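Reading through the structure tokens given below for one structure.
As you look at this complex, bear in mind that one protein chain is not there, while each of the others sits in place.
Right, chain A next:
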Amino acid sequence: MNNNNVIEAQDLTKMFGDFTAVNAISFEVKKGEIFGFLGANGAGKTTAMKMLIGISKPTAGKAKVAGFDVYKQAEDIKKNIGYMSQKFALYDDLTVKENITFFGGIYGLSRKRIKEKSKLLIKELGLEEVENQLVGSLPLGWKQKLSFSVSLLHDPKIVFLDEPTGGVDPITRRQFWEMIYKAASEGTTVFVTTHYMDEAEYCDRVSIMVNGKIEALDTPKNLKQQFNVANMNDVFLKLARG
């Protein structure tokens, strides 16, 4: 494995019965990179991500995450990654603080560290006023940002974000991307799926998945050049039309 690569996938495949959800995809993600994983609904983004984070066994192919094999070393992978799922997944019936404490706890952070982290995080997100409110009562945008911060609690090497900005307003999306940049600048590798094409422009490199296959993979700039279009949305449209 190239020392600079934190994710390597080779012919990674997942089948559900006869249906091939992910069809022999190969790619690498470099350390500190923001890697955009694009594709329409049902393209296979979530399925591919689940294989990488060790909760779904690949049907075929190879993959290494943070230097560990997805087949044999899923437990080691788990210690090195953060994950924000497509479904909002904090506990609605726990307060902001309780959620942070709980997730800090299951990642094995010390009590002292959890206290420090939660103070810092609540301050950064501007949640001081609502820290003792149930998360269920917060607006979606706040929840998403909190969820992202929670996935970074244990300072993972790589963070996997599955459509983190789904359903939130453009301003919040903007703020969210600022958080992603900040994490990346601190050395965290970001693997993010989205189907907002404007967000693709913020990524260092993007891959575009169509029906389980990766059809294009490069920097946004190169892709636009290659397809001779002005923005990523047009790149995508050209690919999707085949």
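Just so we're on the same page, contacts are C-beta pairs under 8 Å (C-beta built on N, C-alpha and C of every residue); 3 or more make two chains touch, one makes a residue touch a chain; residues count from 1.
The definition used in the following text is that contacts and distances are computed from a predicted model.
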Name under which UniProt lists the unshown chain, selected from "ABC transporter permease", "Multicopper oxidase", "assimilatory sulfite reductase (ferredoxin)" or "Succinate dehydrogenase iron-sulfur subunit": "ABC transporter permease"
Contact with the hidden chain (one of A:12, A:25 or A:53): A:53
Selected residue (touches chain absent from view) among A:98, A:155, A:215 or A:234: A:98
Residue ranges of chain A at the interface with the undisplayed chain: 53-57, 75, 78-79, 81, 83, 85-94, 98, 101-103, 105-108, 111, 134
